[in-house]
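Notes follow the structure.
Removed: one protein chain of the complex. Kept in place: all other protein chains.
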Amino acid sequence: MGEPKSKGIKKRPSSRLGGILDGYDPAKLVIATACSHSSLQIFHGARAEGIKTLGIAVGNEPKFYSAFPRARPDEFIVVDSWNEIPKLAGELRKRNAVIVPHGSFVEYLGATEFLKLNVPSFGNRKVLEWEADREKQRDWLRSAGVWVPKRFKPGEAIDRPVLVKFHGAKGGRGYFIAKNQDEFMEMEDRVQGKAVQIQEYILGTRYYLHFFHSPIKKDGYELSRGSLELLGMDRRDEANIDEMYKLGAQELLKKSGVLPTFVVTGNVPVVIRESLLPKVFDIGERVVERSYELFGGMTGPFCLETLVSDDLHITVFELSARIVAGTNVFISGSPYADFVEPGLSTGRRIAQEIKMARRMGRLPEILT
Amino acid sequence: MGEPKSKGIKKRPSSRLGGILDGYDPAKLVIATACSHSSLQIFHGARAEGIKTLGIAVGNEPKFYSAFPRARPDEFIVVDSWNEIPKLAGELRKRNAVIVPHGSFVEYLGATEFLKLNVPSFGNRKVLEWEADREKQRDWLRSAGVWVPKRFKPGEAIDRPVLVKFHGAKGGRGYFIAKNQDEFMEMEDRVQGKAVQIQEYILGTRYYLHFFHSPIKKDGYELSRGSLELLGMDRRDEANIDEMYKLGAQELLKKSGVLPTFVVTGNVPVVIRESLLPKVFDIGERVVERSYELFGGMTGPFCLETLVSDDLHITVFELSARIVAGTNVFISGSPYADFVEPGLSTGRRIAQEIKMARRMGRLPEILT
Partner (left out) sequence: MGEPKSKGIKKRPSSRLGGILDGYDPAKLVIATACSHSSLQIFHGARAEGIKTLGIAVGNEPKFYSAFPRARPDEFIVVDSWNEIPKLAGELRKRNAVIVPHGSFVEYLGATEFLKLNVPSFGNRKVLEWEADREKQRDWLRSAGVWVPKRFKPGEAIDRPVLVKFHGAKGGRGYFIAKNQDEFMEMEDRVQGKAVQIQEYILGTRYYLHFFHSPIKKDGYELSRGSLELLGMDRRDEANIDEMYKLGAQELLKKSGVLPTFVVTGNVPVVIRESLLPKVFDIGERVVERSYELFGGMTGPFCLETLVSDDLHITVFELSARIVAGTNVFISGSPYADFVEPGLSTGRRIAQEIKMARRMGRLPEILT
């Protein structure tokens, strides 16, 4: 494994971290995260790699971990509310903790607090600025050269199916689908609220692609910095859109007051047509390379949420710049990860990356 | 592993068993079941744990087991019809057989005959009385404090989608869905039969939760007696409700005389949103604890068939008090079971329980 190509790299990451790692004993790193989302996998992976783990929980030590002895964290810190996490910074640093942030960790803590949290965190936190703002995320993807769904301007003619987001939409609720202008206008009348976003609804099948970008591992699928891996793909279960067809047609359900919601409740494993893999990697590569140009690089696990249409085009409708819950399907390997190493989960891959960086003396490049 | 907390335990199970185990050589136990449902997994698990197996088949020795050398039972007993099983009791006892009853075993034999069968059976047979009667099952679940779908009384106004069961409904046929009062009445007119049950149809995504309750294993997720494990979850495939949307809307299909059916034909693996796991275990725990109060406890594998709605409430619409076929997806482990032990199936867990009870001299607590 060689040095990174760009001379800038060595400087950038150390400035990212400031002095947070000062005083850390690299031999005693502890992986810490909030007890939810993909924590079982993160703890399980760390344990498999011989790294100690710390679970942060609200209210009390969650009992359900006792049912999963191989995924139970070595220790818990219990707080009264997620708001208290910032106060834990000193305690976490004292314990040599590295945060592995998952979607719920960032959501519970809030983006602003997470950015300020004075504890080393796996991955580049700067990605948040580009990920959380839908317009910036869209710019990132488009400027990387990947397809995204068309956005409609207010008043623009609806010439194809659209997904409409209303004011106050959150967590899969407050959206609806219109297949043409008429349905759109009818819904606007009905809701009497403001459509805050009108986006093309692309027909196709969904693949949530689980990538891992290491800035320090050179073998494998090579990028200008480090390498890219594909560790699996899933499809999200969404209530109640997934099963409401059993009740009737969308058009008639709407009349009965039954509107679709898109709340993620779980995941199923999938594989994609192998002939699409060159395109899959090309998209992943573009998104990572562009992230270096925009904000110094997104590192570690990320997910591209894609639609494959019947002409086999791949459209990215969302990006998650950290471990997503869809990887929980692949605790013990996936049809893709097993080509890298048998039984490799994303959680375990994170632990491996931390160990590798420690061994190479390059922790500042994978932490912020 | 300590003694059970309740002093009553030691007495209760031995009275359950009566003298059936008298004359058994514990060192030579044989696991027996009917050749169907989840038998491959049961035989495979027993073999992996070094226990001999016996397949009970109708007509002739099923040839397909020869395609699965690691799951083939060591011996077969062939009968002319399932009705003959009671006559096998002596033969089964002579062979030191312990029945692992699965859904088909109980169905083929009939609940009454199964209750009388004078052969040790894994789990507490008394559960049948509370499981087979839909009203009692419902009482059990409700009194345990878990959510169940609302039942409508005859003539009660239909104010939400309902699943209606008609006289003669069986095995997934004879049901239909109405999304409102009008559709319900229209269907009543059409069928001119008697709706024997009207139940709320909850919109959401389905998770069939595979639990295992051991009354003798203390480590893990602790209950007032023994422990609780979660070994996987699946979603059932149902013909023809799953795919009929390809043909058109339910409302229009009905007019064309195409009515939905709900016949289970297979299973797909799923995982649930991790933040729901505390609730999942809470529900499992409540159902087990209540079973001790009602009838001395349901032991071994059981399945809670649940719906997660878009407000993330979990409703239990059915309970199966033994191994279900959905566990067949996880012959070589599941994303949950692998946190207990790599590659652990429900079939293997059953064999482990029998071995553990034998070792501890506590077989009467897991057999009836």
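The first chain written gets the first letter, and so on, giving A and B; residue counts start at 1 in each chain.
FYI, a contact is a pair of C-beta atoms (placed from the backbone, for glycine too) under 8 Å apart; a residue touches a chain by one contact, two chains touch by 3 or more.
This one's a predicted model, so the numbers in the text were calculated from it and none came from an experiment.
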item: Candidates B:E238, B:E285 or B:D310 - the one touching the absent chain; value: B:E238
item: Residue of B:L253, B:I272 or B:L363 in touch with the missing chain, whole complex considered; value: B:L253
item: Hidden-chain contact residue, picked from the options B:I31, B:L223, B:A325 or B:I366; value: B:A325
item: Of A:N83, A:N118, A:S143 or A:T205, the one touching the omitted chain in the full complex; value: A:T205
item: For subunit A, residues in touch with the removed chain; value: 161, 177, 179-180, 201, 203-207, 219-222, 227-230, 235, 241, 245, 249-252, 260, 268-278, 280-281, 308-312, 333, 335-336, 338-342
item: Missing-partner contacts on subunit B, residue numbers; value: 36-40, 44, 62-64, 66-71, 104, 172-173, 237-240, 242-249, 251-253, 256, 258, 261, 263-269, 325, 328-332, 343
